[in-house]
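I have a structure here, written as structure tokens, and I will follow up with some questions on it.
The other protein chains are all here in position, but one chain of the complex has been omitted.
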Amino acid sequence: MSEIVVTGLGVISAVGKNLAENRQALINGDCGITDLSMFPTRYAGLRPCGEIKTDTETLKQQLLAGEKGVTRTSLLALQAFDEAVADAGITPAQLAGSDTALIGASTVGGMCLTDELYHDANKKSDGSEYLAEYDCSSPSLYLQKRYQVGGVINSINTACSSSANAIMYGARLLKHGLCKRVIAGGTDSLAKFTINGFNALHILSPEKCTPFDKNRQGLNLGEGAAFLVLEKREDVGSRKIYAVLKGYGNSNDAFHPSSLSDDGIGPQLAMRQALLEAALAPEAVDFIVTHGTATENNDLVESIAMLQVFGKPPAFISTKAHIGHTLGAAGAMGAVAGILGLYHQEAYPAIHFQDPIEATGLIPLLHYKQQVLKHAMTNSFGFGGNCSSLIFSAL
Amino acid sequence: MYIHKTNCISAQQTFGNIDLQTLAPAVENKLFAKEPVYEGVPPGMLRRMGRAVRMGVGCALPLVKDQQPDGIIIGTANGGMEDCIKFLNQIMDYEEGMLTPGNFVQSTANATAAQLGLMTANRKYNITHVHKGLAFENAVLDAMMLLKENPGFNLLLEGLDEISTYNYNIDYLDGWYKEDLTANAGLYNVDSKGTMAGEGAAAFWVSDQPERALTKISAVQQLHTEDVAAVSSFLQHFVKFHLPEGTSIDILIAGENGDNRYRHYYEAAYDLFDTATIVRYKHMFGEFGTSAALALWLACQPAFPAHAIKQRTDADPKYTLIYNMYHKNQHGVMLVERL
Partner (left out) sequence: MEKEQLKQKLKEQIIQFLNLTNVKPEDIKDDEPLFGEGLGLDSIDSIELIVLLSREYGINIQDPKEGRKILVNVNTMVDYIVEHRTK
């Protein structure tokens, strides 16, 4: 069976508007968590977020995206999509071919436009320009229309594991010969909707988040987008390959609508499935980009799950301290970090960590290291117990 | 992929004593679903569920209560949006003050898949496709791939959506619905723009085993275009590629919805398959993103009601083509074989 390889990457986040900037930020240990300044909310100054400090109008201009009704979520997707496609050397004609698939993911969609949505949904207006853009398929539909992407188009929403599942779906389409190349990933922008939603659950931290720290107080939301281009190895020719997508797994925790089971059965199963698919023993994994949201529940459960699966887990970090929890984009963001590490043979340090969780004693990687990395795992665990795990391998 | 069991909740009597002959009417251009008494849903969970999740869970539960599926694959275009807007209204009404999180938690599109997993303690593959008018078709494709990857698996596959007041308002403002009161019985004869809203859920127990199956899904495909010539070509190629030599389409189940602006896509299909029996379903179930799931359920029924038949031929009904178009640029097809 043919290997699935990564031939292009595109990313925009609170620490960088492209791949190179994001990589440098990971090396430096930059933190993109700040006070909200781009839109009015009661929580500006109270709940720091991974906000991209470019306003929507500027994004539209920079991206030459003057289409009616285009949302911030779609613009972020466009930025990352354009970069990934150019990186992989995909031509416009190829994009428009029926053998190019696009699998997106978003949990916010056009709901970042809270006021417009409120007025439209309650019929308090004649209808804004965003009427067709609110649902979570709108970023994928926007990209499809802009580039006339001609193959299988899909959008996935499984909360925080959405883009990991999008990557999985894309890889499977390739394996089944249903496309020749797939651009898979996710996007989400900051919105009053999600800020208030997570705050209502009391899991937003009033400080910059501290994943895996015993004094963690919750998560910081973030925004951004990340896309991977996946192809079969034999179709790549002389173009560069970042890494191999070696294995993946998805499973359901089946415990509670918004928290994980004490033993992390769902996370364990997802990780084990990915290892099985990759035909790798746990000890072969050199690095894990965790889900690591810094909520009390997630980090404890994820630690327990890693201990169960790995015995002694390998070096691990969470990038949510750098860019926040980007929800629909989180899975793809984690994948980009893992792939960059494998491609450049370097392990990125965690930030904002001081003391380990007492029950588990796990300490993330604290210093940047250049080292041999063969296999990296990235994990995403979402609301509803949806758990996904991806394993990438260096060439 | 073989369908072994089905269940359906819709505006018509599609569960219990199924009666499709009687056409239940629309109310103010909306075809609200008749809901059964939901058995097996713990009250503690039922109380939290919005209607979409309730229908989705209630429709699927009878299929999974005796046997665990090896995967739960859901397609929904707007599932959860009602709770989204309820939460949004709270944000506005209470000016971002203290808010109840229940609506937010239920507003995730994967709430149905998650609740089903929770209720059955199912830890297998769990996914929700949300690609609007092709959400169900993507779910079908996912299921077909999963069965090829795992021979012998049994899967729960479902499509669902609800008419939430809020989604209706948004789509109404966007011009998708009739402005004048229309009788659903005459939906295809009224020469005006717009259609009527519908909702429902259709669930399927599927596997790769033909024994005791009702129907076979041979193929599924999608296309994004507004060009009718491209649609015609797409339909032709799909059928040519997937139909066995020497056979033809006996039944065409079409998603024509009474919107005179986009009738031409369906007319192209009718021209291509003019020797088939043509069946329409949106006067029964209404228009919504995953209506193709109900079309698939209909394809599994032994007979079609007279009011749904546009054109009847004597063709021995073996090969059914389901063609649906949603919001002018999403086109989905499924090839279904009666067994």
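Read from first to last, the chains carry the letters A and B; within each, the first residue is number 1.
In this section, a residue touches a chain if its C-beta (ideal position, glycine included) is under 8 Å from a C-beta of that chain, and two chains touch if they have at least 3 such contacts.
Since we're looking at a predicted model, the values are computed, not measured.
**Q** Which candidate, A:121, A:201 or A:351, sits in contact with the chain we can't see?
**A** Within the whole complex, the residue contacting the unshown chain is A:201.
**Q** Hey, which of B:101, B:133, B:198 or B:289 is the one touching the hidden chain?
**A** Looking across B:101, B:133, B:198 or B:289, the contact with the absent chain belongs to B:101.
**Q** Out of B:4, B:30, B:48 or B:193, point to the residue that touches the absent chain in the complete complex.
**A** Final answer for the missing-chain contact: B:48.
**Q** Which residue from A:22, A:114 or A:258 sits in contact with the chain not drawn here?
**A** A:258
**Q** Could you pull out which residues of chain B are in touch with the chain that's been left out?
**A** Those residues of chain B that touch the unshown chain are 43-44, 46-48, 98-102, 105.
**Q** Residue by residue, what part of chain A touches the chain that was omitted?
**A** Touching the missing chain: residues 200-202, 256-259.
In the analysis below, only the chains that are shown with their structure count from here on.
**Q** Going by the contact rule set out above, which residues of chain B touch chain A in the complex?
**A** Against chain A, chain B makes touches at 48, 72, 77-78, 81, 84-85, 87-92, 95-101, 104-111, 113-115, 117-118, 120-132, 134-135, 138, 141-142, 145, 148-149, 166-167, 169-174, 222, 224, 327, 329.
**Q** Would you mind writing out the residues of chain A in touch with chain B in their complex?
**A** 41-43, 107, 111, 114, 117-118, 120-123, 125-127, 131-132, 134-137, 140-141, 144-145, 149-150, 152-159, 165, 169, 172-173, 176, 178, 192-193, 196-201, 250-258, 265-266, 269, 382-386
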